[in-house]
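Of the protein chains in this complex, all but one are displayed in their positions.
Chain naming follows the written order as A, B and C, and within any one chain the residues start at number 1.
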Amino acid sequence: MTVLTLQQATRHVEAGLAKAREMGVSMNIAVVDTGGHLLHFSRMEDAWLGSVDIAIKKARTAAFFKMPSSAIGELSQPGGSLYNIEVTNDGLVSFGGGLPITDPEGRIMGAVGVSGGAVPQDVAVAEACLA
Amino acid sequence: MTVLTLQQATRHVEAGLAKAREMGVSMNIAVVDTGGHLLHFSRMEDAWLGSVDIAIKKARTAAFFKMPSSAIGELSQPGGSLYNIEVTNDGLVSFGGGLPITDPEGRIMGAVGVSGGAVPQDVAVAEACLA
Amino acid sequence: MTVLTLQQATRHVEAGLAKAREMGVSMNIAVVDTGGHLLHFSRMEDAWLGSVDIAIKKARTAAFFKMPSSAIGELSQPGGSLYNIEVTNDGLVSFGGGLPITDPEGRIMGAVGVSGGAVPQDVAVAEACLA
Partner (left out) sequence: MTVLTLQQATRHVEAGLAKAREMGVSMNIAVVDTGGHLLHFSRMEDAWLGSVDIAIKKARTAAFFKMPSSAIGELSQPGGSLYNIEVTNDGLVSFGGGLPITDPEGRIMGAVGVSGGAVPQDVAVAEACLA
């Protein structure tokens, strides 16, 4: 297993922060390891305080299921096969902004979670973290 | 940043209590600071005990996202972009009754949360708190 | 059972706030009913944020066991008969500052909890609430 280092996590976050500043949105950005444990976190000035927890939970959701947080949301709607799965694991977030971080061979090394804007903005910053 | 004083919070609550008595509904009214920490709380006789926590969580929701709690609820419905966001932050409330408190320049100083009646009644009392 | 009204709770709190101001200490004062449910809460300017929860838990401890919170602390020490009871009930506080509120016949109507200063200061303000 390739371990995600603090240095790599910092680079992911800095790329995301640059994108967020370019977009003019105050973001919270969290990076977790494969176990969902926090590795790095940054909150920009004036970012919503409620988004601290959401950013961390998006990252944990992506790490726990090795898929974008939004993929869970497709199955967790009323009538869906994972209806209300969000209440498990001390809270999952099933909308966009959580993305797995993979090594060059495609193996999961952790995940990033972004919260602070509209969901498409969160997703854009999460993608910038990984670019 | 202007800090909300206990005296100001008490005035907001008293205005809300007066409205609630006029309406004949027993309310719980909570006031929190910008960080979502409790500043003032009042429960009227015979108010639902389950509404103690709801009033506090409505106020925290409004403070954490700098918007009325009901604005979250417009996006958190099935199929919405923030579906099930309520499970984050140790519980958010996304229906009406939580409103930000702003200073004359429009900066957020905290929030009020009201629970105890039908939602339109909660909203009416929350608005009376701020009037 | 005599029910503690919001008006009575407010009078208890105001007596405590007056004492706290006289002493020059910023306090958090909570009042709960016989079930330990919050009835009234006030936080003075610059009071420790960590004391919000402590004031509420002191009041709940006194209401749950119908005795001063400090009475629990005499039995919860290492080797004592209630060792580490503090971890139950989602957190009890076993040092001074929580006192039962009784009616003229001595029946418990609720409790007050005070936190924000040294423990003897908290106790002095709690006693002022009941005087």
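Keep this in mind: a residue touches a chain if its C-beta (ideal position, glycine included) is under 8 Å from a C-beta of that chain, and two chains touch if they have at least 3 such contacts.
These numbers were taken from a predicted model, which means no experiment stands behind them.
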Among A:His12, A:His40 or A:Lys57, residue touching the chain not depicted: A:His40
Touch criterion as defined above, residue of C:Gly24, C:Pro78 or C:Gly106 at the omitted chain: C:Pro78
Which residue of A:Val3, A:Ala18, A:Val87 or A:Ala118 touches the chain not shown here: A:Val3
Hidden partner chain, residues of subunit C it touches: 48-51, 53-54, 57, 73, 76-78, 84, 86-87, 91-96, 118-119
Contact footprint on subunit A, counting only the chain that is left out: 3, 5-6, 10, 35, 37-45, 49, 52
Positions on subunit B contacted by the hidden chain, ascending: 1, 3, 33-37
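Following the convention adopted for this analysis, only the chains that are shown with their structure count from here on.
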Computed distance of Cα centres, subunit B from subunit A, in Å: 29
Whole-Å separation of chain centres (CA-atom averages), subunit A against subunit C: 41
Centroid distance [mean C-alpha coordinates] between subunit C and subunit B, Å: 25
Residues of subunit C whose C-beta touches two or more other chains: none
